[in-house]
Every structure is written in C-alpha cells, then in structure tokens.
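Take a look at the structure set out below.
The complex appears here minus one protein chain, its other protein chains still in place.
Per-chain residue numbering starts at 1, and chain names A and B are given in the order in which the chains are listed.
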Amino acid sequence: MSDITLSVQGLRKVIGKRTIIKDLSFELKRGEVFGFLGPNGAGKTTTIRMLVGLIKPTSGTIHICGLDIAKHFTKAMRHLGCIVENPELYPFLTGMDNLRHFAVMISGITQARIDEVVRLVGMQDRMNDKVSTYSLGMRQRLGIAQALLGKPDVLILDEPTNGLDPSGIREMRAFIRFLAEEEGLTVLVSSHLLHEIQLMCDRVAIISKGEIIRVDSVQQLLSSEERLVWRLEPIEQGKAILRELASIVNETEDTVTTPYIEHEVGEWNRRLVEGGVSVLEMNRKLPALEDLFLELTGGESID
Amino acid sequence: MHSKRVRFITVFALLTCLLWLFGLGWTLKDYMLGTPSSAPLSSAEEDQVDETGALKIVALGDSLTRGTGDIEGKGYVGYVSDRLKEAGKEISLINLGIKGLTAPLLAEQMKEKEIGRQLGQADIILMTIGGNDLFLGGQTLSDVSEASITSLEDAYLLQLQTILDGVRAVNTEATVYLLGLYNPFVEFENGELLSGVVRGWNFKASELLAKDAKTVYVPTYDLFQQNVNDFLFTDHFHPNEKGYALMAERVAALIAGAGEGGQR
C-alpha cells in the first residue's frame, strides 16, 4: 500500500450560486498529523464533511487509502474514523451502549476491541454511566474511542480541543501525537487556533475563503518567515547601511528588522562593523503563525 | 452485542407485527373476497322474560310521548314514571315515541318484532297519537273544511283500531292509556272552529276505545283550554314542562288508582 492515505483532488462545492470550496487539492501521508487551519467560515468544516461523506462535493474526488468515497463509500469509510464538530453521542444511553451501537455498524468488531479502545482513552471507570452525566472532556474521549473502534488508517478530528480545559488540551495533543507516531495513523486536525496547530502538526494547510493558500511543513513555513532584529549604535547610520544590503521589514527607534538569510548575515555584520556601527544585539526571531497568517491572507482577521 | 432486553423486545415486536399482519390479511380475505353469509343467523334464547318485578311501562307515539318542548326532555312519560317512582314503585320504562309519527306509521312500527316483544312484556302502555294526523303540522289551521276533516278522521280511526288490535294481539293484560288531543291553536284566527273539530275527534277516539275495558282514554283538551300559552312551548304546538306535568299528573293518578282498586 502506498504511503498516501488520504488524497483530495480538485474538490469544489457550490451551493446555490456561491462557491463555498474552490478547488482544494492535498495529500496526507501515513503517520503524519496534518493541520487544517483557517478562520471560522473559511470552509474547514464543509471540507471535512465532504471528506467523511456527509456532504456530496460538486466536483472533485476524495480517495481514502486508494478508495474513491463516491464510488466505494462503505469500503472507504472502513478506513476512516472521525469526529465532526462536537462529539455528539446518545445521552440517554450508557458509554458502553454507545460504543456497542457504533461497533455493530462495523463488521468484525469484538467486545475485546471495544475494551481495548476504552482502555486507550482511559474511560474504563465510567462506561456504565449514561453519557448525559459525562463532562465535555469525557465525551471527547468517548468520541475518540468511537472513532478508533474500526482501527482506522485515517482519523479526522474537527476542532478536537474545542471546549477543553488547559490540561485536557495538553492531554489531547499528546494523545494525537501518540496515535500518529506509535500507531502510524494519519490524523487530520482542523483548528482556528494557530498555536494549537503549531504545537501538534507536522504539516499544515492554510485555508481562507474556501481556498488553500499554502500547504507546507510547519518547520518550512516558520523558517521561511524568520526575521533578524538588529540593535545598532548609532542607529541612523546602521539603518542606512542595512538598507543598501537587504530589504528592511520593520524599523523602530532603536531597532531594525530584516529577513534572516543565513549565508548573508555574516557579510551584513562585517559591513556594519566596517562602517563604524557597533552591533549591540542580533536577535533571530521565529514568527508566530499569527503573523504568518496575516501576511498570507493580506490582513484578514483570524477570528 | 445488544442487551438481552432489547433483543427480547425486538423478537417480541416481530411476533406482534406478524400477528397484526395476519389480522389484516384475514380482514382482506373476508371483505375483499366477500365470503357470503355462511350460516343463517341462529336465533337463540327466545323470549326471555324480564325477570325483574318492576312495573313495565312502554310508551308509544309521537313527539308528545318523546317529550318535545320539555326543557328536561322527559315529556309526560318521564314525569309519569317519576311520580310512580316517588310513590315507591319500581319502574322499567321504554319510550318508543318518535317525533312526527302518524297513526299509519305507528301501525307500521308495531309490526317490528322487538316492539312486539316489548309490548308483550308491558304492564302499562302509554300512547299519544293523532296530533300529526289531524293538524298536519299546522296545515289544517288554514283549511278547516268539513270534508277534509272527515276524511282525515276516518283514516285515523281505522289506523287506531289496527294499532289497538296489534297491541291486543301480543298483550291482552296490559292497560292502554291513550292521551287525547288538545287544541294548541285556541287563540288563533280559526281557533274556535278548530276546537270543535278537536272535540269531535276526541269523542270518536274515546268511543272507539270504550270497546275494550282495559283501554283508557285520557282527555287533555280541558288542560289546555284556558291560558293555553302558559302551558305551550315556544313553538305554540307542543306542551312545555308545565303542560307535560299536568298531563302526567292525570295519567299517574289513573295508574295509581288502577293499582289500588284492582281492575276497573
């Protein structure tokens, strides 16, 4: 089997006259955590619903483990586990009844497998209580247990940390990393929180107004946007020299910011010193995704 | 995988489902294919006599027997029964009065098997008939000609005889009380003239009844002779509750008297 577990080609969705999703294409590999990042209303949820078969795309194809979901829906879904938005389960049934309910819908799931996923999410103690008595975090965990029942190759989680407390968020993050690294799952996570994605994902797709603006590894994205902040004395003279050498990104009263270009920084430094400017401080700065996003989308706000 | 309870309910539901399907199929078979009447109806237990020792009253006749005009809907029949009950008698009452009934229609009604059975069991038979034959719903008021009245009268008396014969055919013991007519139109234009007609009508009817010792003619003409509007319903034809009470008083007294004095 190839390494590509989820492949999306030319996905489009038109509702009425509005094109909600415009020509999305991306591929996910085994064992990676892929972030789906964009502001609310950018089309993340619509895209995810198309991936799991809740919404039919206007055009484009979705393959899960090589199976087209439009043609082989049930076979493709066999490889997929998901939580779309909140983990909504039947509140009037017990946790165990909920899991059994979903287990019988997948062929070959035994009670042993149910117990296994319950242990995996650490819910052994509460399985015989009604879901209506669960906290949100417990529901989230039960939701994940449900998604993992069929030993999926691809796990799709829509806003998995939504509504969790800080320790819950940390746990969830660790768990997702665990699933990808130890169990070899492909995990697709959507979020409108850049910070989340930054901490959790290997690769990220930035989506805005129904279009993917950029797909790259988190490292790559960050490094390409690295900055260098200079504190110089005297500042005016230093600014003048740097302007000739590089494009200035930002200036304040006592600092200058330039892009970080590794093989040229030494040269710039030498020229400054030669020009009689003393370099008090050179500060290499990794940008937050916030800045990045603002830059990429031309100032569209995130929330 | 599922709990035993749910499995049980599901299986059980399936069984009930089959049962109802069977019921539906059976209905379809019976009604769509139209199985014709298999066996003629067996008339089982014949003439089981009313075992209660109550005084059985059967009321026959027209709207007066029904009680039209009485706000309580009892009519004279109801009040008679009330009075007898007050006097400590146990009463079983069936009121077969039908609004608008004429003598020929009553004769027809009496041919019904069950009516015959009821009459057969009766101790007392109350009857009002003739009002519709004579007044024709008020039509007679505008046309009081000698000839037309006579023909109405003759037809009525013939039917009345048939009715009485019918009663006697099934019951020789019961006392029959026929309540006579009153003139509801006393205060109308032709009222006087009509009063004469009613008196004549009543006379002939009572003459006819006199042939049978157990048939009693109960006059009502005099009850409504004065202040007729005090005793009539707003339709100026049927008695109101006061009128009915007067009629009932008279009948109840007769019945009570008969009971005490034995045979008249």
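Annotations for the structure displayed:
Here is the rule we use: a contact is a pair of C-beta atoms (placed from the backbone, for glycine too) under 8 Å apart; a residue touches a chain by one contact, two chains touch by 3 or more.
We take it that contacts and distances are computed from a predicted model.
Between the names "ABC-2 type transport system permease protein", "Amino acid/amide ABC transporter membrane protein 1 (HAAT family)", "4Fe-4S ferredoxin" or "Aspartyl/glutamyl-tRNA(Asn/Gln) amidotransferase subunit B", the one given in UniProt for the chain missing from this structure view is "ABC-2 type transport system permease protein". Touching the chain that is not shown, out of A:37, A:52, A:123 or A:207: A:52 (per the contact rule at the top). Among the residues A:42, A:65 or A:82, only A:82 touches the chain that is left out of the figure. Contact with the omitted chain, checked across A:146, A:208 or A:258, is made by A:146.
Against the chain not shown here, subunit A presents residues 49, 52-56, 73-78, 80, 82, 84-86, 88-93, 97, 101-102, 104-107, 146, 150. By the touch rule set out above, subunit B reaches the unshown chain at residues 1-3, 5-7, 9-10, 12-14, 16-17, 19-28, 30-32, 34-39, 41, 43-46, 48, 50, 52, 54, 56, 66, 90-100, 112-115, 117-118.
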